[in-house]
Each structure stands twice: as structure tokens, then as C-alpha cells.
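What you see is the complex with one protein chain gone and the rest in place.
On to subunit A.
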């Protein structure tokens, strides 16, 4: 039976993938329609793939109203002479030029098929881990060089070592799937496209540190991801991948996990705020120390890691620390899952070794703006990340190189703006967002952000411009130095970079 793939990813669904799948089922009841994850070439969604002896042939973007014509034209037999035909999907330059390790299965498999999962390499990492001691697993992760993908870039293995060394009857693994940054969607696509990988990664983490309970804190703005992950957890329990004797290894290793849905607070992506929220409280940031590794959820030792950090662990265990560390540059080892969004011609997921330049990502993969106008700025790393002009496009994607340039890689989101953007408005928005999302614990953040909005308004209105630019600088210093967490501490990054690189928009 011919197999046809139509993604179930929510980005694909947002442009008609469900209607495409429904129409196909009516027109060609003889084919099997598989709802895969998305390949991450989002400008081609809905991307329909036909399995043929010559590999999977892609068609896209396919609007629901195109389906009848495509089927009549021989799409289901893999006809290559149709305008929408892209040829072999895996041979497309966008795919070929990536190194997909974390995203190896996303878009390829049926996300909720346990058979697909195991036949495409799933569980190899977990089996490997269970054959080692917890301390060996931790050291493998240390040696791989994996750093947290949630933003701060802290070495994952070192964090795990601390949790392993803490003695307690109960420890937790908490996955941060709050993905609040604008321009980031890799956590969502991984969960919707290959949820078992996250489950496997969390299970390995639990084994490595001696935890028995896991929580995934998933934002409420992602209902499809919530549903997919819950379904995957059910399946994993049925398969014995989770539960009282994980993988039936007889080792007595017990682990289970559950999804907790966020409630629309950006600050709950900050790890201690997330823990408060998981405890059923307001998302007030905690002072550190104590660090969550020692006193985390309910005061017990807790691993907190981003989705991508955890989902990368299975490939590290399966293929070895060295294989992973052979990718990347400097202290940024392995691959990172970059996300191209905003005003970009070819938006989507680019998983590649660290060290690729910003320009290569935005121009070569992204193809410039979608409006066709010149690029003016890109924001890297979410709402707390810097705005960079095209002059900085030769910056390598590397934690240290970005920090040295007054910017941050963060969660790897890159948002493109064309020449119509008003950077004073974007700087104002950064303050507005901080004012709205601040947890309220410290004054520089809570009050400073409100003052920031007012100050920018005065600068733009030409009211004591020079003096107010100084006020703005002082305010940024105060927020940087006097904030408990990076919400207040990093909001100056987008603001300052906007003033520095795009001073014209502030009336100079």
C-alpha cells in the first residue's frame, strides 16, 4: 500500500495540513496517510511526501484546493513533472546541509508509532545507559560537552553530577518545555514530532541521577504538544519503557513522568519560577543558592533541563560522547537546533554544528526576508536577546563569540526584520514585555521596565533627547546589576543593542 505523509505538526496544521489529509483520504482511500512530524521546512508546509522505491518524494506547499489536481496528475505515484514536486526530500539542499542528531527522526516517523521509534534507533541510548552505572552515564554526558539549550548554556553533565551526589529518598527530573521566547519552536516541534525521544532522554537523566519522578512543564499555548506528549507517555507505559521496572531490565529502576500545563506566564520559563509553579504557587523567582540541583522541586534534588538538552542525551548515549563532541567549535560542542522565524523567506529548523555563521543561517538557509526587502536587523535568542545588524552576520553561532559581541545564542531562535522595522518601537516593546511579565520581586525589573518605556517615549519625542539617552543607559546598568534573574538582567540587551546599532530610529 502506498504510504503518504502529511504532517500533524501544528505549524503545518495552521496552514491547512488537516484539510489536505482529509481530502486525500476521500480521493484515494487506498493509500495509507501517515501523520508525521514536520521536516522543519516550514515555508513548504503543508509538505506532502509519497513513499516510492526511489525514496520519499515531496510536494509543497500543497493547499487543500490543490490536492485534486495533484492526485489527477499522478502525485500518488511520485510523478516528478508536477510544479509542486520537490524531488527527493532528503536530497534537498536544506536537508542535506544539516546534521540532524537531536532531530534525526522528526518529520521522518509517525511520532506515536512505537515500532517506528525502535526501528529508527529509538531506545538504543537508554539500553546503553542501563548497561552502565549511573556515574558512568553522567561522565558520558560531561564528556560530550553538552550544554543546556534553554539559554544559559550550563554544562548538562556537571549539573547531573551534583544531583547524583545529593542524597535523598526522592529526586526529580523536570523538563523545561515552557519555550516562551518568540522565534523559538524547536521544543514544540520535537515534542510533536518525536515525543519518545524526550521521554527516553528524561528516563536516562533519571537513571543517571537516581530520580524516580519526572515532570514536563509545557506551555498552555501548545495544546497539540500537550496532547501528543500525553499520548506518548501512555504508550511508553504500556510498552514498559516507563514504570516500575523500566525496559523490564530487572534492575528495579523505577521512573514515571507526567505533563503539567503552564498558565501563560513567561517568567515560569525561568527554572526556579517553574519549580514554584509546579508546586502550585505563583511563579515567583527564587534566590540562588540554594541551587535546584540540591534543593529544587519541593526542596528536593532536581534536574532541570530544557527539552532539547534532554532530547539530545539519547543520541549521545547511543553513539558515544566523542561522536557528539566531534561537532562544534571551542566550548560550544555538538549540534544546535536553530530556528529561523519572522520576516524570512525560508523559515524553519536548521540543526547543524555550532560554528555556522549567523549570515549563513539567515541568508543561505533562510533566503533573506519574505517581504523581499533588505534585512535590517535580526534578534537572536528571544525577547532578552540582542538585535544585530547585517554587519555582524559573520559572527559564528557559538556561546562565547556571541557573549563577546554583547549578544546571546539563547535557545537558538533567530527572528528576521526587514528595513521597515522601527527599532525604537522594538526597544520599547522589550521594556513593555518585561514590565508585563516581571514576577515583581525586584524593583529594578518591576519599576525599571516601566521607566524604560517612558524614557524611550521621551527620547523618540525629542524631549531632552541627550539627557534621556543617559538616563536610559543608567537604567540599563541598574537593571543589569540589580536584578535577581535574567528577565530584568537581560532586558537591557535588546534595548542597548537597538540604540547602539540603530541610533537613527531614536532620533539621532
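We take it that a residue touches a chain if its C-beta (ideal position, glycine included) is under 8 Å from a C-beta of that chain, and two chains touch if they have at least 3 such contacts; residues count from 1.
The rule we apply is simple: contacts and distances are computed from a predicted model.
**Q** Missing chain, UniProt name, options "NADPH-dependent glutamate synthase, homotetrameric", "ABC transporter permease", "ATP-binding cassette domain-containing protein" or "NADH-quinone oxidoreductase subunit E": which is it?
**A** Answer from the UniProt record of the missing subunit chain: "NADH-quinone oxidoreductase subunit E".
**Q** Out of A:10, A:315, A:392 or A:497, point to the residue that touches the absent chain in the complete complex.
**A** A:10
**Q** For the chain not shown, which residue from A:21, A:42, A:333 or A:388 touches it across the whole complex?
**A** A:42
**Q** Out of A:223, A:248, A:299 or A:406, point to the residue that touches the absent chain in the complete complex.
**A** Touching the chain that is not displayed is residue A:223.
**Q** Which of A:266, A:431 or A:506 touches the chain that is not shown?
**A** Touching the chain that is not displayed is residue A:266.
**Q** Out of A:200, A:351, A:418 or A:505, which touches the unshown chain?
**A** Only one of A:200, A:351, A:418 or A:505 touches the chain omitted from view, namely A:418.
**Q** Please pick, from A:90, A:279 or A:394, the residue that touches the omitted chain in the full complex.
**A** That would be A:279, which touches the missing chain.
**Q** Touching the absent chain: which residues on subunit A qualify?
**A** Touch set of subunit A with respect to the missing chain: 10-11, 13-15, 42-43, 45, 179-185, 187-189, 220-223, 260-266, 277-283, 298, 339-344, 347-348, 370-371, 379, 383, 413, 415-418, 421, 426, 429, 433.
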